[in-house]
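All protein chains but one are shown at their positions in the complex.
Let's look at chain A:
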Amino acid sequence: MPELNLTSAPAHLRHGSNIGQPLTRRDGILKVKGQATYAADNHPPGMLFAVMAVASIARGRVTSLDVDAAKRHPGVVDVMTPSHKPQLAVDPEIKTNPFVFRMEVLQSDEVRYANHPIAVVIAETLEAATEGAALLAPRYEVLPALVGLDAGESFVPPVVGVGNPAEHHHGDVEAGLASAEKQIDAVYETPPQYHNAMEPHAIVASWDGDRLSVDMPTQGLMMSLARIAELFGITHDKIHIRSPFLGGGFGSKGLMAGPQTLGIMAAKLVGRPVKLVLRREQMYGPVGHRAPTRQRLRIGADGEGRLTGLDHHARTVSSTFDDFYEPAADASHTLYAAPAIRTAHDAVRVNTGTPLFMRAPGEATGSIALESAIDEMAWACGIDPLAFRLKNYAEVEPITGKPFSSKALRACYEQGAARFGWAQRALQPRQMRDDAGLLVGWGMGTATFPALMFQAEARAAIRRDGSGVMEIGAHDMGQGAWTALAQIAADAVGLDIDRVAFKAGTSDLPDAGIAGGSAHTATAGAAIHSAGAAVIAKLADLATGDERSPLFGAGNAGVIARDGRLLRRDDESRGESYAEILARAGLAEVEARGTGAPNPAAMQEYAMHAHGAVFAEVKVDPELGQVRVTRMVGAFAAGRIVNPHLVKSQLFGGMIWGLSFALHEEAITDRRTGRIMNANLGEYHIPVNADVPPLDVITVEEHDPHVNALGIKGVGEIGITGSAGAVANAVWHATGVRVRRFPIRIEELLTQR
């Protein structure tokens, strides 16, 4: 693809290094002008439009499709069905690794969930394909749908999340609870939620012989490439995927899903390029969601308010045909210093698309329950919720006993509480009112998310003109990778950011790993850092080994790279530019590769997590039960902050999602049919601007020498944790009503006057 013209706005004044600067996003002007090309903006010559027909039942079998009627419709080119489709090279039911999910690609007439794709209509226009899909008029053999957390017999899944054991024990929980002076035993419910990225899943696929070209938003270019290669039986080098911009992913674009595969199959079937874009309601099924949970927390505390035991059990659901289990109870592993902790999960199978990672999977659902329960326990002990949390502050990771690689949570509590004015809080609920008579409540929650690292590689080069190149197949989901990773790249090669051609977003670049787990900046950043160091080392070799260079004899360790020059460390007046070194050596460029990866030794020794503290104020109408969040303060410690401006936006987004979790978001499933009744952005409520209060984010300084070379922990997901609980706790503090089913609804607050 053509090199992106990322602008250099005048605001990009640089003082010192690039890392740490609050640069505005370099792709911002492209996006504002509508020049950022998202997948569905591509229209290769001869392209056809594909529209999926999806099942309106949640369980059963398709018994007939009126393919002839669809084909007769003007403009319809072909209809792909289970009996008329290109063959795949492997059975899509086979899981070749844990990151492969079973997908629905017309392999049979079985219907597993509502919105299961049952046919694809391919036409000259979107309108013709849409009407063709309607004309299929499917008939079904309907079986009773399995719906909800009590749909069937529960079982203990082999693992939850990605490879976590379903149960964890540390100490004797029953003894701890039995010895407690105060006990809490409470059940919390969270609903199914859908990622609802602004940009729907889309694909434009073109075959040229056995070569495949794909425009598709993905959070995992190389994983998608590998999956496509496997499904279609072609080698990696035959596939080119472009994903320069994503309109949000939140986990739903992490894995290759059925609909994108259907787009590639459709292009193969008709021998022309095909575009397939999901309708909003079609995103409620085949592309993942956050599973509902029912969580029981039993907590004990002694007379001083110290935890004696913590038992966190989570029930969740998975699909009838694949396994993903929301690891909600695992949220209790790291935060509070209970001497005995048990976490456990069980699940039932329901007729749903397979659940998936959704922003802070496990942490978000678990956090709202845990933070609510901790709040309930603080109240039971008659202790301020912040004081209670400090009393039970974990100096080592409770579930493992490992020290933390760094943990500035105390500073988060202090700075957040000071900014919020927490000290003025009444201990009792329903004590505070504003001038208009509205109930006022203050609540808090602790935020946490693991500092993860995946595998990545980057390629760096210094060119004859002294400029740099950094290539990595990284993903910008809107979080700002085009900017933050370019900042890391610029420092890595000792150049100003505008002197480095930063290339990302395509599958022909080195593997950046998945943009997930809040680990992308850390992982890709580490690879970039290491590639930069390697190319500078090569350049230094050229210079220090050449007697014509002022750096001759300085040795690698004695040279530093800055502003496009290598300088002697012990005498910075002696140095020369990259261009001079390459010119003398007669080279067009030097290049090197570097990798980023987790450090198993450090992981063995340390628990690695980002932390934070979120404080929320709500107002509640005492008669009408309507809730409004009026203030939120979040203080987060997440290691090194590469770009404070973008990090703040990430944390704002997470906090808003936490507010949404507590008060708005819920997919409403018809209990009889398993159909989702609010599969649109009008009725699936997320906060609008008018629901979002002034947000205040503090990034607390934290140096972590262990997580990775750059000390980055990641900020993508932590903002939602803590925030949801803080809002829920504030509602309790305002009203005295403890709502344990989320989102909190008006009717639950109507009980009092």
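Structure notes:
As a working rule, a residue touches a chain if its C-beta (ideal position, glycine included) is under 8 Å from a C-beta of that chain, and two chains touch if they have at least 3 such contacts; residues count from 1.
What we mean here is this: contacts and distances are computed from a predicted model.
The subunit not displayed here is recorded in UniProt as "Xanthine dehydrogenase family protein subunit M", chosen from "Xanthine dehydrogenase family protein subunit M", "protein-glutamate methylesterase", "FecR family protein" or "Serine/threonine-protein kinase".
Of A:S108, A:T400 or A:Q626, it is A:Q626 that touches the chain left out of the display. Interface note for the absent chain: among A:R499, A:H685 or A:R738, the touching residue is A:H685.
Residue-level contact of chain A with the missing chain is found at 56-57, 127, 130-131, 134, 436, 438, 619, 621, 623-626, 628, 630, 664, 668-673, 675, 677-678, 682-683, 685-691, 745-747, 750.
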